[in-house]
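Handing you this structure, nothing more for now.
Every protein chain but one is kept in place in this view of the complex.
Letters are used for the chains, namely A and B, taken in the order the chains are written, and counting of residues starts over at 1 for each.
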Amino acid sequence: MTDLRLEGLTYRYPAGSVMALREVDLAIGSGQRVAIIGQNGSGKSTLVRHLNGLLRPTSGRVRHDGEDVAHRTVAQLARSVGLVFQDPERQIFSGSVAAEVEFGPRNLGLRGAALQDAVSEALARVGLEAARRTNPYDLGQSGRKLLTLASVLAMRTPVLVLDEPTTGQDRRGTEIVRRVVATASAEGRTVIAISHDMEFVASTFDRVVVLGEGRVVLDGTPAEVFAEGAWEMLRATNLEPPLPALIGARLGVGATPTIEALVGALRA
Amino acid sequence: MVIGGVLGPLLLAGVAVILPALVARVLGRLLRTSLLLSLPIAVSVLVVNLFFYPGGATVLLQLGPITATAEGLAFAVEVLARIMAISGAITLFYLTTPPGELVIDLERRGVSPRLAFVVNASAQTVPAMVERAAAITDAQRARGLDTQGSLWRRIRGVVPLAGPMLLGSLAEVEERTMALEARGFTRPGRRTLLWSPPDRGIERLARWALVASIPALIVLRAMGALG
Partner (left out) sequence: MLALEHVSYRYAGAPRPSLHEIDVALADGEVLGVVGASGAGKTTLCLVASGLAPRTVGGSLSGRLLLDAGDVAGWPIHRLAGTVAIAFANPATQLSGVTGTVYEEVAFGPMNLGLPRDEIIERCASALEQLAIADLADRHPARLSGGQQQLVALAGMLAMRPRHLVLDEPTAQLDPAGTALVAAALSRLVAGGASILLTEHKTDLLARLCSRVAVLDGGRVAFEGPAVVVLSDPRLAELGVTPPAADRLRQAASEADLAAATLQRVDEALAG
């Protein structure tokens, strides 16, 4: 599996005058479930694009398993890091769900039975196996988002990066995303997600990294990051802790980022 | 008969191009731009006519088998004067008329608002499409599309790159149409223009004078008054 490490990562967009990322040091061990949160412009998207080489550091290093990946192409890095983007309409081009999901693994060299296996498994995980032959534009928006997830799942990368997986999703879609994260993690894969859904973050991930103006401002478990002591820092980056954390603090029962945690603390 | 004399074009250029350019304070840019614009054709006109003008007798320069003639030079100058007048006029138009204003003025004079919309929308579409193309490229590269391999590989990449562009744009069309219609876009007849470019009396006079000058100039040419 893959250990990810960012060392002193600094990035400035070619057209920009502002540093999108400043001296970011981050180590994500194999198998971790990490959520990256921060307001728009804090550098979240910029950061994850360095993981698969879409962006290259202005200064600093990106390492996979200790090795600097500066000389590996995006196509090569796609074997290790699968990145699911937010907008299905900026990706979908096939006439059927199955054909769309085939694209990724096919690029990685899978053929025949192995390819079909990967596709079927991915479709099953997002609940689209019955829609194999459906035109992606006949699925609703929710279905298309799950399709893009399946497209990258089928590549079976050791690292899975999700950009806003639950935005615009309904309850069922969000549940499916949760289960995908849990299954991938159980298989030992690293799962990284950018999200502004604090509840999803608190209940699905074991580590939360908060970015503010291109820097890491908080890094810890959901309980630590959403504890009362951190609220000032969070609010300074325009983020609000999830409701259970607020109520738990009000009731004086400690750091309770999820409903389960709060109820558990109240029982005690 | 069509080509003849430098007086006509120089006069026209002076009155219809140089003078307005001075008033609009774009003379410097106009001279630079129109010179650049006409440079290629000017060079070729000059060379061709200087050396290959039929009936050229007065020799200016001998370069082996080809001869530069004074008649050729004179003719070339006449043609160049016309070219400069035309390129000057085009450049003047481009330098003094923002496209948005042109479209509004056309609409004020009765051009369909829908045509005006299409012209304006086309201009704004480009940055959005560029951004979308970049996002699509990122997403497909993240799925292993090789954009740096052999030519054949890159040809195979056309569908995954162009497909979402097309499909995404088409998918948006319905929503955009709904938004426009819900804002009364399809109401028949004219729409109110909040503003239109001012058209002063003197400008209107100048325009009509220029238009009226065309038959006058043709007559003068026919009478040989312009040499």
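Everything that follows uses one rule, which is that a contact is a pair of C-beta atoms (placed from the backbone, for glycine too) under 8 Å apart; a residue touches a chain by one contact, two chains touch by 3 or more.
Worth saying up front: this structure is predicted, and the values here are computed from it rather than measured.
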Of the candidates B:P54, B:P127 or B:G201, the residue in contact with the absent chain is B:P127
Of the candidates A:G95, A:G168 or A:G254, the residue in contact with the absent chain is A:G168
Which of these, B:G64, B:G110, B:G184 or B:G201, touches the one chain of the complex that we don't see?
B:G184
By the contact definition given up top, give the residues of chain B that touch the hidden chain.
100, 113, 117, 120-121, 124-125, 127-128, 172, 174-194
Missing-chain contacts on chain A, rising order, are 39-40, 140-143, 167-174, 196, 199, 238-240, 242-244, 247, 250-251, 259-260, 262-263, 266-267
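FYI, only the chains that are shown with their structure count from here on.
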Counting only Cα atoms for the centres, state how far chain A is from chain B in Å.
49
Write out the stretch or stretches of chain A touching chain B in their complex.
49, 52, 54, 73-75, 78-79, 82-83, 85, 87, 89-94, 103-104, 107-108, 137, 151-152, 155
Name, in rising order, each residue of chain B that touches chain A in their complex.
132, 135-136, 138-149, 159-160, 163-164, 167-168, 171-172
